[in-house]
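With one protein chain held back, the other chains of the complex are shown just where they sit.
All chains are identified by letter, namely A, B and C, in their written order; residue positions are counted from 1 within each chain.
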């Protein structure tokens, strides 16, 4: 789906990931805004990626839960999501994210999110979630 | 995006909407599970649609916020999301939803969500969100 | 604080706990309604208690996170919170809860919550949260 939606990785640093998503009709609502689902998708990916930068070798993360507040419609040529870990917990990593719509180069905040990523050993992953 | 992802409307009743999403590679992760973003997308759509069944003429709804807990990986031939309004508030409609993965006809709960839909008059919509 | 606020345990069963809180001026707002903080407090306690009924010997739970939607003011002689586990996960237990205000014996839904409880071994607890 990442590939399919053409998500771009703008930045990766310890505890921080920035992803962006260019506007295309596949991620639009009828009115030409970005679909809320596209914003949620970007948040999910960016928060998981940010958490993945702080786990140890042999570990990965699963999205346990997230919450998003939508504060403005997503209007513009692309979305940018900046996600940062709040704490590198051993079993749970809280992450916050902000999503901006970029229109003519100007950013407008359109969503704020707070997520929990569950840390898993690779070999426990087959057993499923949580 | 609804059309693009092939979401189906299984049921619409006052305060209740059921949507489903067949498995396709566009909504899959590398491991063949449904992508969390697809689950979030379905929740967003189903909760908004459920809220839209209880507003008055001339009103519509916008997603103010939602929270999702993922409880099992989404494995199967389709996802089903059942959304029900908790209360038909005049300005905010809380909605809850459950998402099931259907594999060989058997449903497994994979996510639970709690959302708030903001009620808007059609003519105020141009002014933006919240 | 449980003792201090006079919380009562109305029911305990596997995966389910019901707590109630009688009205007292200590848990009231200026207008005589239950304070939102009292509702949050009751949700936190009831969801943790429900999760604690499904962990194994030697394990306990910590509140990782919760979300509450307030749907009506808490007016009446007591609050009742019914919490049920959604899944008995090995490391995370999602729990949902509803809070009702009871006035003259009639229940009105005043809040809905969705929480995640982290499962911890007793001997890891000293290391702190998550």
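Note that in this section a contact is a pair of C-beta atoms (placed from the backbone, for glycine too) under 8 Å apart; a residue touches a chain by one contact, two chains touch by 3 or more.
Every value quoted in this text rests on a predicted model; they were computed, and no experiment measured them.
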| item | value |
| --- | --- |
| Sole residue of C:38, C:80, C:93 or C:119 that reaches the chain not shown, by the stated touch rule | C:38 |
| Residue, one of A:6, A:59 or A:96, that touches the chain absent here | A:96 |
| Hidden partner interface residues of subunit C, rising order | 1, 4, 26-29, 35-38, 40-42, 44-45, 48, 62-73, 128-130 |
| Interface with the undisplayed chain - residues on subunit B | 64-65, 67, 87, 89-94, 116, 118, 129-130 |
| Residue numbers in subunit A that touch the chain omitted from display | 67, 69, 71-72, 86-87, 89, 94, 96, 109, 112-114, 116 |
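Throughout what follows, only the chains that are shown with their structure count from here on.
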| item | value |
| --- | --- |
| Same-residue or different-residue interface between subunit B and subunit C, half as cut-off | same |
| Intercentroid distance (Cα basis), subunit C paired with subunit B, Å | 26 |
| Approximate Å spacing (C-alpha centroids) for the pair subunit A, subunit B | 19 |
| Subunit A, residues touching no fewer than two other chains | 64-65, 67, 129-130 |
